[in-house]
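Every protein chain of the complex appears in place save one, which is left out.
What follows is chain A.
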């Protein structure tokens, strides 16, 4: 029966629900010290951090709000500017189109006038040249013809009046002939 001896060796075990006073006092002291330390060194730090964090979040929120408002205003302004710019561009395009059309019309007119002028000029020149050629031909043909005729007839047609008459007649005949066969001019 050695186990009973073992139990007896533990002596008078006092009831576990009765406090040992040394333990009560020790716990009270330890807890009091811990409480003072926690209140002095730990709780204020945590509270400070909590307060700072709250402030930071609130500050951040209000900052974000004002930023948002700013951004909204800027966006509205930019949109307005964009609309203005679009409007302006449309106006300029329209103007340019009108101007272009006007320029084209003007150019066409100018070109028309120029071409008319050139044609006119050419006609005049041709006419003048023709006139000149006719005049010189008339003189030359007259001399040639009289020379030729004098040689053929054997007499000199020195008489100016006669000479001129004969040439005129010849030319008239020639013109008449041309008139029937069609003008080369």
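As a working rule, contacts are C-beta pairs under 8 Å (C-beta built on N, C-alpha and C of every residue); 3 or more make two chains touch, one makes a residue touch a chain; residues count from 1.
Operating definition for what follows: contacts and distances are computed from a predicted model.
**Q** I want to check something: the complex is missing a chain, and I'd like its UniProt protein name from "High-affinity branched-chain amino acid ABC transporter permease LivM", "ATP synthase subunit a", "Phospholipid-binding lipoprotein MlaA" or "Cbb3-type cytochrome c oxidase subunit".
**A** "ATP synthase subunit a"
**Q** In terms of residues, what is the contact footprint of the unshown chain on chain A?
**A** 2-4, 6-8, 10, 12-28, 30-31, 33-35, 37-39, 41-43, 45-50, 52-53, 56
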